[in-house]
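Missing here is one protein chain; the remaining ones are kept as they sit in the complex.
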Amino acid sequence: MSVVVANRLSKMYQVAEKEPGLAGTLRHFVARRYKQIAAVREVSFELGEGEIVGFLGPNGAGKTTTLKMLTGLLYPTSGRAQVLGYVPHERRSGFLKQITLVMGNKAQLIWDLPVLDTLRVNAAVYEIPEVEYKKRVAQFAEMLAIEDILTQPVRKLSLGQRMKAELLASLLHHPRVLFLDEPTLGLDVNAQVAVRDFVRSYARERGATVLLTSHYMADIEALAERVILIHEGRLLFDGGLETLLDRFAPYKEVRLDLAEPAPAGAFDAFGEGVDFEGRSVRLLVTKERLTGVVAALLERFEVRDLTVDEPPLEEVIGRIFAAGAV
Amino acid sequence: MSALTAKMRTLLSVYYAYMLEYRAEIVFWVLGGLVPFFFMAAWSEAARQGHTAYTPGEYERYFFAVFIARQLAIVWANWTFSDWVRTGKLSFHLLQPLDPAWRILADHAAERGVRLPMLALIGLVFALLFPGALVWPGWAPLLLGLAASTLAFLLSFLVAYSVGLLSFWFEDATEIFELWYVLMLFFSGMLAPLSLYPEAVQRAVYYTPFPHLVYLPASYWSGLEPADPRGFAVLGFWALVFFAVARLLWRAGRRRFSAMGA
């Protein structure tokens, strides 16, 4: 049975329009004009038990809106959301106790108090027994390597430490479904890896279902086998990461190391996305042309080294969104 | 029910720690609440020149009671709630299986724990500066006054919380509480004992909560005039009304919040 179901989910917003300047302000003060904006349009997908799914899309694509509908913070304008058999926006206690939402750009920790105080509040709110609570805090803190900061006021923590503590607080009640909205936003590479590892081992250990958005493709590559792409509120793709690459990236990345500098523009005929820097060249070549192009390159230039690789995921996704079509 | 008490106990202890962090703020807040003493200074001077019905000592006792009653009824639920809506913190609280009202109530109750010692200190200083002004009111008036002041706090809290809930609709609704605050300022007996107000005014505001919020506990504590126990009924009635209002707004507001988003 599916743990998370989105069935033709749509969300319309009404926003007020205002022109700049004093005249605009005054006009806006007296009479407001509104316009309807569709944040999410008829998005459908299902997540099975224990799945970790990457949720991708450019800013404003409707990712956060979708997550909020699935966690019950928003109710859909039309369509149906179902999580663990519950209708999210009814906000039943049984539902809330089994899910969590982590937002990389917002904090639930109490700013002026040590992390442990927020944890205590959460333990009480989720009715976690004392012994169990201590056990979980110890275990999670060890996994995240933040044992020694739990007694420090939140405002003294670095961004990375704060995010780890945020995760700890959000997972303390052992939710079965995790909605993670940019959990690694702004973190340095080490902290990103730590967060990623933590999410992975938590999900594996507890068989939790995870829906994760991130700007960092490394997060998606490391955690998710399946990805869902949305753009301008519409679902573009839902399937395996491999399939995505096959379907949307019929390219290979060819890197050349030349013996002598070549004139600019010399490679334009061979492929797209030419990156040309002195003697090292990088270009994208469609799979059908690959053999021919490599042969031609070797013939035309004096090549010291040549590698063929999968292009980076960022670039692939970027191309899909730039094209805007599937 | 016992699950709720357990939650409240933890919330109280954590919010107490939180409020201790804000003690400097609270000091200034308490000092800002010293205004009744200036009215006391004016009225007792008037009494000294033989103009009014009471003695300077009676005014001192009365305005001290007014000061305490006002301090115990201070609320800011409107501000907290609208802050939650504005910053998106409300989302976190909605995701938890506990009505956010309890959190804000715990926040207020814990703050009283930090404020009370300061009030005791001010009481001590007052007793030294105005020897003989403070007299023991007796157990019954003391407790009745406390009951009245608790009821007044609950009513103020419900009003403030209801106003806070309006943030679901208006981006900056907290100003509406300003109106309540101003009316309370003028009709609660802070300017002068209500008995000095013109008859017509006293009658006009009798069934509103304002003349009872501060004046009722202050009358019990100061014994200036016999307290009017019907004030309990008026306060209780309005508390029920605003309880219902808060529930309705909460239900409608949540629906709206889910429709509009944070």
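The first chain written gets the first letter, and so on, giving A and B; residue counts start at 1 in each chain.
Rule of thumb we're sticking to: a residue touches a chain if its C-beta (ideal position, glycine included) is under 8 Å from a C-beta of that chain, and two chains touch if they have at least 3 such contacts.
Note that contacts and distances are computed from a predicted model.
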Omitted chain (choose from "Molybdopterin synthase sulfur carrier subunit", "2-oxoacid:ferredoxin oxidoreductase subunit beta", "Protein TolQ" or "ABC transporter permease") - UniProt protein name: "ABC transporter permease"
Sole residue of B:Gly33, B:Gly88 or B:Gly113 that reaches the chain not shown, by the stated touch rule: B:Gly33
Full-complex contact with the absent chain, from B:Leu72, B:Leu94, B:Leu165 or B:Ala192: B:Ala192
Hidden partner interface residues of chain B, rising order: 21-22, 24-26, 28-29, 31-35, 37-39, 41-42, 44-46, 48-49, 51-52, 170-176, 178-179, 182-183, 185-186, 191-192, 196-198
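What we mean here is this: only the chains that are shown with their structure count from here on.
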Chain centre separation (chain A, chain B; CA means) in Å: 46
Interface residues, chain A side, partner chain B - complex: 11, 13-14, 65, 68, 71-75, 77, 89, 91, 93, 96-97, 99-101, 103, 106, 108, 110, 112-113, 117-118, 120-127
Touching residues (chain side chain B, partner chain A) in the complex: 3, 6-7, 9-11, 13-14, 17-18, 21-22, 87-89, 91-92, 94-98, 254-255, 257-262
